[in-house]
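This is the structure, below, for whatever I ask next.
Complex shown without one protein chain; remaining protein chains in place.
For reference, chains read A and B in written order, and residue numbers begin at 1 within each chain.
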Amino acid sequence: MDSPLLPAPRQRCRGAGEQERTVLFDRRATFWILYLPPLLWLGLFFIAPLVLMAAFSFRADMRGALLQWWTPTLQQYAAMLETPGYWRLLGISAVLALIIATSAVALAYPVAYFLAFRAGRRAGFYLVLLLVPFWTSYLLRVMAWKIMLGSEGVLNSFLLYTGLIREPLGALLYNRTAVVITLIYVWIPFAALPILAALQRIDLALFEAAFDLGATPLRRFLRVTLPLSLPGVLAAFFMVFIPTVGEYVTPLLVGGSRGSLYGNIIQDFFTKAANWPFGSALSMVMLAATLLLVALAARLVDVRRLIE
Amino acid sequence: MPPPRARFSLAASVLIVALLLAACTGAAAPTAIPPTSPPPTDVSPADLTGRLTVLDWAGYDAEDFWVDFKSTYPKVNVSFETGASDADIYARMKAGDQADIFHPYTGWLQFYVDEGLVKEIDTSQLKNWDKVPDHFKAIGQINGKQYFIPWDWGFTSILYRTDKVPEGIDSWAALLDPKFAGHISMWDDGPGAVTVSSYLHGYDEAAITSEQLAAIKTEWTAQRDLNLFYWAGEPELVEGMKSGDIWVAYAWQGAYALLLGEGVPVAYANPKEGRNSWVGVYGIRKGTENYDLALKFLDAKLAEATGNNVVNLFYYGHSNQDVMSGISDETLKQAFSIDDPNILQKTNFTPNLTVEQRDAWTAMWAEIKAGP
Partner (left out) sequence: MNARPGPSLLSGYYFGLIALLYLPIGVLFLFSINTNTSLSFPLQGLTLEWYQKLLDSEAVLRSARNSLIVAAGSSFAATALGTMVALLAVRYQFRSKGLLILLAVLPLIVPFIVLGVALLLLFRALQVELSLWTIGIAHTVVALPYTLLIVVARLAGFDPNLEEAAMDLGANYPTTLRRIILPIIFPAMVSAWLTAFTVSFDEFALALFLAGTEPTFPVYLFSQLRFANRLPIMVALAVLLMIGTLTLVVIAERLRRTE
């Protein structure tokens, strides 16, 4: 067969037992090589900062040096508990994130399918085409959309000119719907990626087998393709859902007065109020809530079984 | 065969990281700053070397805004760090930013003094100091000492489209007027809202009671239904006004001058309660090793060429009164109400907040935005 499978010369003459030990040693050594870099990186640049912020959530106020020992207090969490508005907003943000993630994944699936099975050799090219717009400033792209959808923008001018509407459509921008639509639009290319990765590993022989057994394309999709692509679908769902709960940029740009989501509130406490303790408390609550949701979802879907 | 002791190594790594952190936090000594220039009296300005770091807002690193310093001391290396907001600048200074000079705005000044972050300024070293009017000098004084140098300033008032609001506007109440529902834009700032309400109802801004704050919260919660979007930066506001989405807005005169210059029909109100004014100041970090150089920088900031650029490029005012009286552009004269010599008497300057006020007013605003 091909060269990668030929044994390396020096190992050819070893006995079976020694070979086994060597392989085990390599596997163990490889384990540490794979394990330590991510662990140390995450430990230093993620866990340590996170612990710092968690510590901040137990701080009474911002007075004095930032890095000092303080007596922990629960007053920030108490203040949060007393404000039902924040809990409501967290719930709303989670529900919206659910809607956005589900829609984005559903709308991304055909794209991934197209890339995996219809694009042929051009798949890589088409994939990159999808991502290139994201290397333009998001700010500028949204600005361009706002100009097109604004009350004196292109769309409204056209509709007014043709007489389809009498007054400019105000509902296109500056509300929650605009936020949801924008976010779905933005996430579709990203959501396609894990789905594509999963679709690519489906052995086409399975399709042939299905065809031979008389399955219609729809049946084949439902019984073969979809189940096998499920890890990718789930990965895509979580990839979109989790960060969207704390999203703040898009609500800021197109959400209007009522469009603020939970992430905006956190953002405000850090960048407007210089109130890190409360901002951290809000963040910790969001983290805990999201973790809870993800753990629940992972229970429903046996993630471990999917990975191994 | 499962690799052994993976859990232990995970715990050990975290522990090591924690220890590292604790060790470094404890004995923190300031990062070594390159040696400063020799005493000024020995070296001519053109040959003076050294370095300065300035923590400033976005855009102010452009040479136009320190052109006098650049031309007088060409060999001094000036680098800039960007702060995104007053809260950001304040937090960075608290976190131990090593910038020599920073640029906060009125409302936030007391915090720097209370936290011991700012050094008193020896104004006898500033040649341009006498060109600054007294009331501006007073704005930079906290607890009787000159901690800050006023630099840029401007008005806050109501900006409105004259074609959409032909009857004109004469009161801050316009921002809460149902007549303009869906076409109002308020600045995304809690203290700003408290300010407007205090003008409207005659509250003492420096002593807002909790009943008053509750009333303010109620009225701005209702206002939210009339408000199209809260603007966070002037470009957003300008685009909104230009596109006709916004008819009435809380605005600084920079936006006014910009829109006027583009031919959009706008006017800047003179509300009967009086306009608001804010002032941007520069302070020197306590513990800086470049104090003398920093003083020279601030002195140059007050000079004319720099001042003219602030006025012409940003449409903000400058604290040097020669610069202000030298304005000839009609648009700018209108924007600054130069022709009205009493305008500053009718203007309410933003007082400095206390920590309690800052926390309470920002929390109120967040609750309004989070409300149903």
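In this text, a residue touches a chain if its C-beta (ideal position, glycine included) is under 8 Å from a C-beta of that chain, and two chains touch if they have at least 3 such contacts.
Everything numeric here is computed off the predicted structure, so don't read it as measured data.
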item	value
Hidden partner chain, touching residue among A:I92, A:A106, A:M143 or A:A215	A:M143
Touching the absent chain when the full complex is considered, from B:A84, B:A138 or B:A181	B:A84
Interface residues of chain B (partner: the chain not displayed)	2-3, 6-7, 10, 20-21, 24-25, 28, 31, 53, 58-59, 61, 79-82, 84, 91-92, 95-96, 233-235, 238-239, 242-243, 258, 262, 313-314
Residue numbers in chain A that touch the chain omitted from display	4-8, 11-12, 14, 19, 22-23, 26-27, 29-31, 34-35, 37-39, 41-42, 45-50, 52-53, 66-67, 110-111, 113-115, 118-119, 121-122, 124-145, 147-148, 153-154, 157, 185, 188-190, 193-198, 200-201, 211, 217, 231-232, 235-236, 238-239, 242-243, 245-246, 248-249, 263, 266-267, 270-271, 276, 279-280, 283, 286-287, 290-291, 306-308
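In this section, only the chains that are shown with their structure count from here on.
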item	value
Centroid spacing, where centroids are CA-atom means, of chain A and chain B in whole angstrom	36
Interfacial residue positions of chain B with respect to chain A in the complex	1, 3, 6, 9-10, 13-14, 17-18, 21, 25, 28, 84-88, 90-91, 94-96, 115, 182, 188-190, 224-225, 227-230, 232, 239, 243-245, 355, 358-359, 362-363, 365-367, 369-372
Partner chain B, residues of chain A touching it in the complex	24, 27-28, 31-32, 35, 39-40, 43-44, 47-48, 51, 61-67, 79, 83, 85-86, 88-89, 143, 146-147, 150-153, 170, 174, 252, 255-260, 262, 264-265, 268-276, 278
